[in-house]
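This is the structure I have questions about; it appears just below.
Yeah, one chain of the complex is gone here, protein chain that is, but the others are all in their spots.
Our next item is chain A:
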């Protein structure tokens, strides 16, 4: 087991106890990073540089260097105000349950990370955009924000630094699209959560047309630890060139499904066989979605790849959220992919035609396979859709993401599709 210094994000999270209140959080070193930067210990530019050097990459799935993302915010006197900092806590990628642990387990860690990120870009207003289903997290965050105001970490002239920051909690009302950063901005403006054209990027024209940064919860929770311990320490936590630890998760028919903070770059084998305890008795591993519903399948031949951005991409998939879904030998791959496509078809916002029309079509074809009515032509039609709905043909990443598990299922589990055609029924029933 790793010592506690090596799992900075979760060392003070104990699921059997209530999370730390402000006083307790301070006693574990909490808000020291805010006191450091607001006490004149670090300029906004130096903080941006530090995070850039730490090689912290966005934990929401895209994997972009966080410090570079911040550096695109206008910092000169001509910048429009207020600037906004938003924590994306809309965790809705099916099979993903990592941010919930951080939100329920240590809300002050997120708030501290947000204050630091806001300081780095000199934002005056911040929001936690929380998904509706996380009721427990909502109560905890509301209470913790109030505690932070009462202690002077939020509000006017924080710790006498001249830096002001307000923080609000926004709870959503559903829709996967809200996790896409520009759709999230529309939702916060009280509109339908459809994506926006880029450019302009949110850093230039974001919420209410003002400079805005949207960061994932796990990303923001890393920031206080980078400020306290330095970029080299953060990089040293990792087994790969990407900095830090990562919250990994495993769900499906394994002995101990769960989520663990581990060095970035542990292997898929270690996660499934050691941390998740291996497959349940009577089940074999057939496939894995390594980072949520919108990532390509990997199979048993990939077990020894490192779970970092570069290695998973090289293997033909994406690290995504780092929470993997295991498909066992008793689950029909066609039914599995049908379930995924039902989700994506339902959650398409309808803004662009290929996604709005194409995904329901894919869903219907997969249903026909499940009923034993699929044909060899249907198989070709599915393959064609993976190209029509692929990158570059749609307004945002929803449909291309939906095609990732489909195209890889057609590659690795083609015989299962063919058996449905041949036997005119699901061979797993």
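For this structure, a couple of remarks:
The criterion applied here is as follows: a residue touches a chain if its C-beta (ideal position, glycine included) is under 8 Å from a C-beta of that chain, and two chains touch if they have at least 3 such contacts; residues count from 1.
Here is the rule we go by: contacts and distances are computed from a predicted model.
The protein name that UniProt records for the chain not on display, among "ABC-type proline/glycine betaine transport system, permease component", "Predicted Zn-dependent peptidase", "NADH dehydrogenase subunit E" or "cytochrome-c oxidase", is "NADH dehydrogenase subunit E".
Checked against the hidden chain, the listed residues A:70, A:343 or A:412 yield one contact partner: A:343.
If you put the hidden chain back, the residue from A:71, A:331 or A:368 that touches it is A:331. Considering the full assembly, A:174 is the residue among A:29, A:160, A:174 or A:236 that touches the omitted chain.
Remark: the residues of chain A touching the chain excluded from display are 91-97, 99-100, 131-136, 168, 171-176, 187, 189-193, 208, 249-253, 257-259, 289, 293, 323, 325-328, 331, 335-336, 339-340, 342-343, 346-347, 349.
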